[in-house]
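This report refers to the structure that appears directly beneath it.
Note that one protein chain is taken out, while the other chains of the complex remain in position.
As written, the chains take the letters A and B, and residue 1 is the first residue of each chain.
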Amino acid sequence: MTQQMRPSLDDPRVAIPADSTWYEPAPIPQTERQAEFLTLREGEMFVNMGPQHPSTHGVLRVIIKVNGEKVVDLDPVLGYLHRGVEKLCENADYHQAICYTDPLEYVSSLFCEAAPVAAFEKLMDVDVPRRAQYIRVLTMELNRIASHTLFQGWMALDLGGITPILWAFIERDEIVDMLAALTGQKLLYNYYRIGGVNGDLNHEFMSRLGTWMSRAAAQIDSNLALINENEIFVRRTRGLGVLDAKTALKMGVTGPNLRASGVPFDLRRDRPYLVYPELEFDVPTRDEGDSLARYLVRMDEIKQSIRIIDQVLHEMPDGPVMAKLPRLLRPRPGRAFGAVEGPRGVYGTYAISDGTDQPFRMRIHDPSFVHLQLVGPLTKGNLIADTMAVMASLDPVMGGVDK
Amino acid sequence: MAWNRLTPAGRVLAVLLPVLAIGGALTTVLLATFGGAIAATIGANLPIVRFLAASVITFLISVPVAFLLIYMEMKIIALMNLRIGPDRIGPAGAVMSVVHGLKVLMKEDYTPPSVDVPVFTLAPVVVYLASFMTLLVIPFAPELTSMGFELGLLYFFAIGGLSVVGLMMAGWSSFNKYSLLGGIRAAAQAISYEIPLTLSVVGIVILTGTLSLPKIVAAQDGSFLDWFIFRQPLAAIIFFIAITAEANRTPFDNAEADQEIVAGFATEYSGMRFGFFFFAEYVNVFIVSALFSAVFLGGSNPPIHIDLHPQILINLSALGIGLPLLAGIAPVLGTLLFAAPLWFASTRVKGWQALIGGFLIFGAVSTAAIGLWAFVMLPPVASLIWFLIKTFTLVFTFVWMRGTLPRARIDQLMGFAWKWLLPASLLNIFATAFAVLIAGR
Partner (left out) sequence: MDRRLAALLQEKFGERLLTPVRQRYDESEIRVALADATDTLRSLHDDPAFRFEMLIDLCGVDTGEEMQVVYHLSSSTSGDWLRVIVPGLDRTAPRIASATFLWPGAEWMEREAYDMFGIIFEGNRDLRRIYMPDDYRSFPLRKDFYLADDASRSPAAGVRNMERAGTPADATAATVLRKSPGV
């Protein structure tokens, strides 16, 4: 008697026994690499770190092929947070398109606004007033500190330490409250406009900023002292996921991950935008390329950001914060690529305009998307626990990865 | 029937009161007719009865102890994280863990469809059993040890190892790769750390010549310099690390690393079954702290013997009829006495509030007074309190480590056990034996 078969719920092309309550076979491989991934050798099994997981920085599904505890191969599955931002922007105004881009890398959302705004300003030949440029730099550096502090917290959390993230959130809270006093929002700021920023600095913001600046360095040092020298933390991250400079360049890695591998590429130095040519700051670089180096580079960047904020506060000129623009913006047909150095890497927007008041194509390049490809190669041969350590050190934000 | 019109509390009472009444009447009748024979049987089998009583009491106290530890952990880690922790339920949130316990009891008892049902059901039982059976040998005080027999230490390690079996049962039967990984990690870790654990106390066994825990505690009598932590420091360090690993505490909590494998071996457990694992872990923490304080910190011995020879013998029988009068009047007088200042302190304090406050203060003061009298006059109480102080200091240290340290990776953890702790404990044994040989010559 032949067994009744039914199509599997995972993939309707696969037939499984009809009365089976649990047997769901492996999916049919569609590509060469997938076939390679799905072949199991002796002693290997798939462990699914599913979309709901305490440690995967958002909704990310990672299928790990393990041999006992050793990771043999890794396949991230994306798309759980895909919102179709690029398509939405095509049907929206230029101003509305900027609102759509905020939630991409929600942790550092001012950078997600700065890049399209820069691209649109290039398309429309808009001159941003000096004061607005300084304000943009100031708020972006504050956002960078907030993002790096949060990174420190959740890197420790992924390794098991539950205290640093709460201390990091105190830091981040202060910065976020500051920016809330300025923009009215705590996470998705919606502050930059084409031609400037939405509203000048106010007294509340400046007083909070002053209070914070007076003890920022000491507070960050005490936060770092929690975990930087911790033997367990260092032993788990040193030598883990070593990324050498050549591979990093070939994989399209940018930002602190690239700088931790020895390549001193920083958009603020190599292709300066806004007022960065006039500011003095170092670009921290390390040579080892392991997770500890990536962590330490970001911690050094916090200190450099404080330096930049200091200079900006001293040199900020007076003036308007918004250029005079018509309400309805119709740029000339053309293409522009606006990029900023975000806390995760080069965040770029390629905007194509066809002469109407809606962008024809708005392509968003997100660094986390590129970096997530590295999790597989860097974790091969290590243990499952190291997957978390490597992913945390690459600092992906799934909003940007999935767009 | 009137049953439907009763409230839930009424229903409980409607069942309970008749049962109690009938049960009480039956018990009285039985005792009256067979009282003598029962007393004789108990007298003849006193050790067994004592053991039964001790086991029951131990079992009953393990749950409140677990509640207390859970609350301690939540509150202390919160304060280390610069947050507040539980503060609504009870004064400063003290009743929070009881509420958690009740919640866990009231959850649906769900068995996932493809598990190995007998193994799945028994795993929490085995883990909990292993934990609380080791409670029986802890020497709370010289008079308060449930089983003070000659092989106490060996029994402890043997039964403590049973929890590994329970974890493996949980991990395997759950039909879940996360659970499997968690169970295997737990088993590998426990096995690796059992060897340094048992070897590190061999030095103590050489020094005292006995495996019996009450005798080891007695060997540390005197001042705190006699405690084995000063005579066997390396063993103490190894033992401390090993019990952290045996109790699956941070930095060695891979078995339930919830950043990586959700809840490890306990992923498929919910409700009271998870409660068993949860409580077993905290009872385990209490037990290993108790063991450490018994073996290394002098157990129930006070740090310094202060011989006060107080004679606060209150001859209560001399009061005669005054005793019930005192028992009746003292609370009333005490309540009024302590309520007066509360009532006079502010006009917003109403009379009934002052009386309740006065009653509570009277209760606290009288408990403290009786406790102090007991501490000075009754040796078991003093010993117990010293023992608990030392145990809870160690529990605090465990909670502190959990709040501070990240987790060690499983291969680093096992490498540490086999490559560092094992040779260190062997070195300790040789050094101790050598020293005993030299000193004995």
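Annotations for the structure displayed:
FYI, a residue touches a chain if its C-beta (ideal position, glycine included) is under 8 Å from a C-beta of that chain, and two chains touch if they have at least 3 such contacts.
For clarity, every value in this text was computed on a predicted model and none was experimentally measured.
The absent chain, not drawn in this view, touches the displayed chains A throughout the complex. From the options A:142, A:253 or A:308, the residue with contact to the chain not on display is A:253. Shown as candidates are A:61, A:95 or A:122; the residue that touches the absent chain is A:122.
Although one chain is not drawn, the whole complex shows that of A:46, A:106 or A:350 it is A:350 that touches it. For the chain missing from the display, the contacting residue among A:94, A:233 or A:265 is A:265, taking the whole complex into account. Seen from chain A, the chain kept out of the figure touches residues 11-13, 27, 30-34, 78-79, 82, 84, 86-87, 90, 122, 249-254, 263, 265, 270-271, 333-337, 339, 346, 348, 350, 352-355, 360-361, 363, 365, 369-370, 372-373, 402-403.
One rule holds for everything that comes next: only the chains that are shown with their structure count from here on.
With centres taken as mean Cα positions, chain B sits 47 Å from chain A. Residues 21-22, 45-48, 53-55, 69, 156-163, 166-167, 170, 227, 230, 232-233, 235-236, 383-388 of chain A are the ones that touch chain B when the two sit in their complex.
On the side of chain B, the complex with chain A involves touching residues 77, 80-83, 113-114, 177-178, 181, 185, 250-251, 253-254, 257-262, 402-412.
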